[in-house]
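The complex appears here without one of its protein chains, the remainder shown in place.
Chain naming follows the written order as A, B and C, and within any one chain the residues start at number 1.
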Amino acid sequence: MTTATTLKVRYFAWVREKIGRAEEDVSVPAHVATIADLVEWLKARGPEYAAAFERGEVIRAAVDQSHAPRSARLVGVREVAFFPPVTGG
Amino acid sequence: MTTATTLKVRYFAWVREKIGRAEEDVSVPAHVATIADLVEWLKARGPEYAAAFERGEVIRAAVDQSHAPRSARLVGVREVAFFPPVTGG
Amino acid sequence: MAVRVQAEDFDIGAEVKALAGDTDIGAIVTFTGTVRGTAHGEVITRLSLEHYPGMTEAELARVEAEARARWPLKASLIVHRTGELAPGDNIVLVVAASAHRHAAFEAAAFLMDYLKTRAPFWKKETGHSGPGHWVDARDGDTAALARWEADPRP
Partner (left out) sequence: MAVRVQAEDFDIGAEVKALAGDTDIGAIVTFTGTVRGTAHGEVITRLSLEHYPGMTEAELARVEAEARARWPLKASLIVHRTGELAPGDNIVLVVAASAHRHAAFEAAAFLMDYLKTRAPFWKKETGHSGPGHWVDARDGDTAALARWEADPRP
């Protein structure tokens, strides 16, 4: 038996442009436990996701608005974001 | 036979206060060839000079408005200045 | 002691004046980043700045708190613009004020180095033709962090 988790996922800069949306609410199955799992799960959703995450190792992630490694767990998380390395300043 | 040289000598900050004047024109004998010679010659002029140059090694010098070491020669020089280490900025 | 993310321009003189007044301050360093007119030899006509509302302010506040933990700052400020900018426009202002100059210089440089690698902003440059392109992160920006990591309490 699996429990689905609902997450808000946000995309920025060229990740946003490739996926074609800025944010969405997704229900992920319980085996999607980490950011790394979420990336794999998103890539299977469609060609735009696969294209966005093609060079997935350069894409950074944040969990509830804090930088997070791929190993970060999704338990209790409300918002995940994916974006290129930042270029402000 | 000695030739006298006329120099403008300027004093700043506590050197000026101890000597009691900001500048003066002096005629120095030809054996006063360097800044070091000039310091010795000035110290012999009176107690206010001796007091000002008592810690003579901390006093800096400039020749024609450029920093100069004690060994700098006075030939062709028009202006010599003595002052404490600078404290601007 | 403040971070702001805004579309509007800022006035360096007014921002510094607002921080001053504390007579323990003896040294104020400001850094202003501006939009250059060329990149890789190409003329730039527009710079778009995207950001992550909420996380941006939180990251800037963390960067500022880290600087204040490392140096005895009397005042600090980060202002970063977003939206559509043109060459010559201001992008970012960082101010660090301290009793002495070395702390102010180091803290301002630290704020910029950290901001550049942590705060979620993304620049897109547009020239005379084409759809524009996202600016690549510079390896130098990551390398610039090394000196602060190696010497966490200067």
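Everything below uses one rule, namely that a residue touches a chain if its C-beta (ideal position, glycine included) is under 8 Å from a C-beta of that chain, and two chains touch if they have at least 3 such contacts.
None of the values given here were measured: they were computed from a predicted structure.
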Chains shown that the absent chain touches, full complex: B, C
Sole contact to the chain not displayed, among C:Thr30, C:Ser48 or C:Thr82: C:Thr30
Among C:Met55, C:Val79 or C:Ala109, residue touching the chain not depicted: C:Ala109
Interface residues of subunit B (partner: the chain not displayed): 10, 12-14, 62, 65-67, 81, 83-89
Residue ranges of subunit C at the interface with the undisplayed chain: 11-14, 16, 20-21, 23-38, 87-88, 99, 101-102, 104-105, 108-109, 112, 144
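As a convention for this text, only the chains that are shown with their structure count from here on.
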Pairwise touch network: line, ring, star, complete, or other: other
Centre-to-centre distance between subunit C and subunit B (centres being mean Cα positions), rounded to whole Å: 49
Centroid distance [mean C-alpha coordinates] between subunit B and subunit A, Å: 75
Shared interface positions of subunit C, touching two or more other chains: none
Numbers and ranges of subunit A residues touching at least 2 other chains: none
